[in-house]
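Omission of a single protein chain aside, the complex is shown with its protein chains in their original locations.
Letters are used for the chains, namely A, B and C, taken in the order the chains are written, and counting of residues starts over at 1 for each.
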Amino acid sequence: MTVRVGFVGVGGIAQGHLRNISSNPDSDLIAVCDVAEDRARRAAGAYGASSYTSFSEMIEKEDLDALYICVPPYAHGEIETLAAENSVAIFVEKPLSADPQTPESISKAINKAGIITSVGYNWRYSDMTDLALQQLKDRPIGLVVGYWMGGLPGVPWWRKKSMSGGQIVEQTTHIFDMARHLAGEVDVVYSAAGLQVMGDVEGLDVEDASAVSLKFANGAPGVIISTCMLSQGYRVMISVFSKDLALEHTQDRLRISVPGETREIKSKVNPYELEDAIFVEAVSKGDDSKIRCPYDEALKTHRLTMAANRSIETGQPVRL
Amino acid sequence: MTVRVGFVGVGGIAQGHLRNISSNPDSDLIAVCDVAEDRARRAAGAYGASSYTSFSEMIEKEDLDALYICVPPYAHGEIETLAAENSVAIFVEKPLSADPQTPESISKAINKAGIITSVGYNWRYSDMTDLALQQLKDRPIGLVVGYWMGGLPGVPWWRKKSMSGGQIVEQTTHIFDMARHLAGEVDVVYSAAGLQVMGDVEGLDVEDASAVSLKFANGAPGVIISTCMLSQGYRVMISVFSKDLALEHTQDRLRISVPGETREIKSKVNPYELEDAIFVEAVSKGDDSKIRCPYDEALKTHRLTMAANRSIETGQPVRL
Amino acid sequence: MTVRVGFVGVGGIAQGHLRNISSNPDSDLIAVCDVAEDRARRAAGAYGASSYTSFSEMIEKEDLDALYICVPPYAHGEIETLAAENSVAIFVEKPLSADPQTPESISKAINKAGIITSVGYNWRYSDMTDLALQQLKDRPIGLVVGYWMGGLPGVPWWRKKSMSGGQIVEQTTHIFDMARHLAGEVDVVYSAAGLQVMGDVEGLDVEDASAVSLKFANGAPGVIISTCMLSQGYRVMISVFSKDLALEHTQDRLRISVPGETREIKSKVNPYELEDAIFVEAVSKGDDSKIRCPYDEALKTHRLTMAANRSIETGQPVRL
Partner (left out) sequence: MTVRVGFVGVGGIAQGHLRNISSNPDSDLIAVCDVAEDRARRAAGAYGASSYTSFSEMIEKEDLDALYICVPPYAHGEIETLAAENSVAIFVEKPLSADPQTPESISKAINKAGIITSVGYNWRYSDMTDLALQQLKDRPIGLVVGYWMGGLPGVPWWRKKSMSGGQIVEQTTHIFDMARHLAGEVDVVYSAAGLQVMGDVEGLDVEDASAVSLKFANGAPGVIISTCMLSQGYRVMISVFSKDLALEHTQDRLRISVPGETREIKSKVNPYELEDAIFVEAVSKGDDSKIRCPYDEALKTHRLTMAANRSIETGQPVRL
């Protein structure tokens, strides 16, 4: 069956998905929706789809098999629920929300409806992640250190914690997800954070730096460091350490260091294309076994980043 | 006046100081003491000094102006106190002790005696540290990230927490001291730590990895990461971040990154020689104003690493 | 005056120029010509220009002030001559030709007509080149080492020496031009070259590796190394050395190394935009003083690469 796909939200992050879905022989891009009418029209025109500004109207009028949800963090909730009630499979861009409760409700609706879901934690589809997991097989992990250290995104909503959830939730969530994927669940989280140097940016109330300590269920310690004060860019990476082994994993590279030898391997896979192809295939076949991050798996990552935020507020370690 | 210098402890760390003191025209190396008689004799022979195995005997018989204390962490206490009571200036190698109480008592004895003191936090004497401080002048610090990630030292006492204090206290203390020196005092510390992969090393009970979160009094967050599981070596560095500025400070390099340009500067100074020359000059002139880390300053760093250890034990943040 | 611009050749290299010319308020893109009719039509459509497959027809029918000549090396000659005869200013993409004689004839026609010319040696417009020249001011150059080491371009004509001139003439010419720009004229050139590993590529008869020794008029030695056997990419750079100074210049970076310090600076300028803006301004004002590589300057670089080719053939040093 050819999968009939709609999009809600056709801003920046949607562009790659639009291209992938429109060029996939197993999917038809039939409708797009955006609160910005001209943006909806432009995407609809480019891909020969119908254009909407109301999501409820789109889901009512169009016979969708699957929906891409590419909206800002604060705009999640009703879209997912309505899609679930209409038995439409959903691909949700990260993060799941700017708050802790919304995704819990969505999860209930999804599970009630039994729809196929996938969340855009694209690092999971990288061949570098596969290789990292292979290197770590049968080796106890001793330490995890993650980084999302760079500049300030341009979109205004990112700078408001109520709208984006802050850097940990919106951006570094990829690294938190990788930490779980590579090293397992986290028991306790503690955050040191501040807003020391970006406070004069208009409308900004998110922390500009944080270090989130982790204690994994398996006993290993870790930390994930975030900052948005470095417009020159700095480091986006997760590193994992075992006895005499250092893995440094960026989105498209893996560096493996052991005594006497360092290897740097370059990715051959486009993880965005792969996550979209696997989602379309899953919907087409009614089999989600190849999807690497269904909604409830992403929810665990969301709980972790929300716990990190709670620790910022309380100044206390938070047990998950 | 020529400064008459004795040494207690002439193992590995003492060797550089012995060379510096013996070649300094303003100091005479007159006596050495070590519990290992052959080691004491060898050093005494090499530098034309008297040899002792009992410190109390040495301090009684020799007319010392200054004493280098280069003993393992667990062996501090009486030596410093006795030196203070005899009005002998002391140069103490880090760490001050393996426990929290001993240095507090020593400090009281020192202050009562009014002797000149210096502690071997040699990074403070690096021209790279001077340059880092200059770069940070009038810039609010946003984030501090420190690392002591390498292999396991060979000495057996290092592996026993009761004898060394563990990696944070014995080794990473240099980075904690630099964090204070560059970014100011720390209010709260929280540690995530583990012993996951080095547990099969005989006699080892120190953590093999830790991430110590810091909240500085000025509001900035930070983290200092330690591990001894990487025999290939990995990274010993403190990095400090401000708006569009990344400083990476290793013992002999400083890397300064701003938008559009990265500079890497190499040290021209031997900080060990400088700290010894300044100590001798201070004792000679009776003026300690050039000493960059007197005992009470080092004590603040010791309290910080001890607080990190306490957080490991309690699982709670510790306020300093 | 608004400069009325035509293009002959609208393949890959023309795309950036088309964008720059069409978005420059001082130029109108009025006509394009390509031997591939569909390619001509597509470009004409995209930029609202007239479309031609015959250059002589275009130059007759259109009232052009300036012409971009973006054709393969073997296709130069009549186009430039005809443009000169019609008093049309020309921007010529490198290399000037695949053979030594053609550009000599073109030069005569240009000088007779007195038209404004510019050649696409875009490195000359980089702020990194400006900075390199500034670093070298008043310092004698001791050594020049250049590199164009990478993979095999996809276009078939590149692989035929009669059509492209080979790698030295077609690709490494940028580095030869930079060598002249930074270190002055070359007196003697000697080439060691081979075709050892790419010989099984169909239709390929260009050398797959060469090292061209240079003796500059000022006395300094140098060498420029080319290879197309490394599909992973390797190094495209010119480095210049003076006493205690090493400059490494890539298209968008400059690394300056002196004792104790290394700086790496990143370009802030798009040299393609700048060369196009300066050409349009020159034609508009009738003043070519800002053009950094007029035809006769490029001709000197062409003579140098042709001398390198001649040395391959003869096995002897060639004096320029």
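Operating definition for what follows: a contact is a pair of C-beta atoms (placed from the backbone, for glycine too) under 8 Å apart; a residue touches a chain by one contact, two chains touch by 3 or more.
Quick caveat: nothing in here was measured; it's all calculated off a predicted structure.
The absent chain, not drawn in this view, touches the displayed chains A, C throughout the complex. Within the full complex, the residue among A:23, A:162 or A:262 touching the omitted chain is A:262. Within the whole complex, the absent chain has one touching residue among C:13, C:131, C:229 or C:278, and that is C:229.
When the full complex is taken into account, the listed residue touching the unshown chain is C:198, out of C:198, C:278 or C:320. In the full complex, subunit A touches the hidden chain at residues 260-266, 268. Not every partner is drawn; the one left out touches subunit C at residues 140-143, 145, 149, 188, 190-198, 208-211, 213-215, 218-223, 225, 227, 229-232, 234, 241-246, 257-260, 315-317.
Convention: only the chains that are shown with their structure count from here on.
Chain contacts in this assembly form an open path, with each chain touching only its neighbours along a single line. When subunit B is laid over subunit C using CA atoms, the rotation angle comes to 180 degrees (nearest 5).
Within subunit A, no positions touching two or more other chains are listed.
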